[in-house]
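One structure is given below, represented as structure tokens, and several questions about it will come after.
Apart from one protein chain that is not included, each protein chain of the complex appears where it belongs.
Here the chain labels run A and B in written order, and each chain numbers its own residues starting at 1.
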Amino acid sequence: MKTEGTNEKTQEKKYSRKIIISLIVVVILVFSVITLSFTAYVNLEKKEQAKNEEQHQHEQSQKGQDNVFMTYVEDINGIRIENASPVRDEVGKALNGKGQYFDFTVSTKISKKTPIVYEIAAIKDKNSTLDDKDVKIYLEKQNSGTYEQVFEPQPFTALSEKTQVGSPKGAMVLKKVKKTKSGSDNYRLRMWISDKATITDVKTYTVTVNVYGVYGD
Amino acid sequence: MIEEKNKNIKLLVSLLLVFVLIFIIIGASYAAFYYKKEGKIRNVISTRSVQCTFNEGTPIYIKSAFPISDEVGKILMTDTATGYEQGYYDATISCECKGSCRGNYEIYLTDTTNKDSTIDKIDDKYIKTYVTNGNELEQVLSPVKTLDQLETATTNDDKVIYKGDFAGTFSQKIRLRLWIGEDYPVGEKVQTFKAKINAKISE
Partner (left out) sequence: MENTESKRMLLSVIGVALLVVAIVGISYAAFLFTFDAEEEHVMTTGTISMSYTEGLTNVMSITNAIPMLDEVGKKQKDYFDFQISSKIAGATEIEYQIVARNLTNENSIPALNRLGEDQVKIYLEKSNGSQYEQVLKPVIFKQLETNVDEGENSKVLYTGKFSSNSTEEKTQSDQFVLRMWLDKNAVIDQTSRTFKIRIDVIAKTIK
């Protein structure tokens, strides 16, 4: 009788141990999955400092790595217009000189057949002194080699609250895209002083472009 | 028997929990994908303000001009006894710049005499010009020259009275005098000269 009891206890112990081991294995599994997800979340790319210019950094996407789902690469040169005068939209849309437009690329790698939704958001520098209504924002997207208008030139329109994709309150969503196939999207941003503006002083307007992405439905 | 059952239940529950956990994690991994990349490139547009003016005084008006010497011409004023009713003309050209601006300006004379073909025009070689800055000391900006000796303007055939460069806010006053040179042969016929003084400021 006593042996039976001991046996039962040993068996229970063994059993409990098995459960614990199973649980540990599961925890390790879970931990690995979380780590993978986290890597995808952080998605840090290697950064290289541009040699002579402090304002921008040239970023390389880590291609070929399975954990990279999105990249946003900015052109080394942005918009830098000094002594700007009001111009008509026809003139602004055609600005093609050095420092008169800003090119950038958003690339997506669709895996697991889950689409990615991304938003391009313009962030206005708080030190900007020009009124929003005096500046026109204009975005083009490259399609089969030529750039096409994404929206009519318009002033900066701020979000009243953060979007689901992640564009913060106060930003201006330039474009929201749902990607079902992997690929790179090339964009061109322009800014100019509206021909309706009356300029009587030195004023500035600074905009940076952020990209936010999430899995889509 | 009951213990065995209990163990089995425990195992089942554990496995169930594990599956649920896995599903939750997998579900969470999907929700956990979030991309955010802040741009580093600053796109900047800055303005400036340039306001330019050209203020004119009373135009020159000489009803019956007779030849006078350069010494007399250079000090012509109004109501002079020599018949030069309004012997000089003052004008100020200026720009107010907020931000950077640099460029040049030209004040030039456009002959409007021949607009009326019936008028007998005074030959340019007899019309003397002289430009000072119009202040008390009357610093000379352009010495005595006949109209035909003046430089031609850059964009048209008009005659340059005075020109200059500027960088930033500036103001320049000019005083122009016109008279008939000593060598003019006064005769029986009335001759006339008419002109407008225009200005151009460019970058």
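Operating definition for what follows: a residue touches a chain if its C-beta (ideal position, glycine included) is under 8 Å from a C-beta of that chain, and two chains touch if they have at least 3 such contacts.
Model, not experiment: these values are computed from the prediction.
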item	value
Touching residue (missing chain; options B:E85, B:E138 or B:E151)	B:E85
Given A:L95, A:I110 or A:V202, the one touching the chain that is not displayed	A:L95
Touch list for subunit B against the chain that is not drawn	50, 52, 54, 56, 58-69, 71-72, 79-85, 89, 95, 101, 103, 112, 122, 127, 178, 180, 182, 184, 186-203
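Basically, only the chains that are shown with their structure count from here on.
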item	value
Residue ranges of subunit A touching subunit B (in the complex, touch as defined)	8, 12, 15, 19, 22-23, 26, 29-30, 33-34, 36-38, 40-41, 43, 55-57, 69-72, 74-85, 102, 104, 114, 116, 118, 123, 125, 130, 135, 166, 189, 191-193, 199-215
Contact set on subunit B toward subunit A in their complex	3, 7, 10-11, 14-15, 18, 21-22, 25-26, 28-49, 51, 98-101
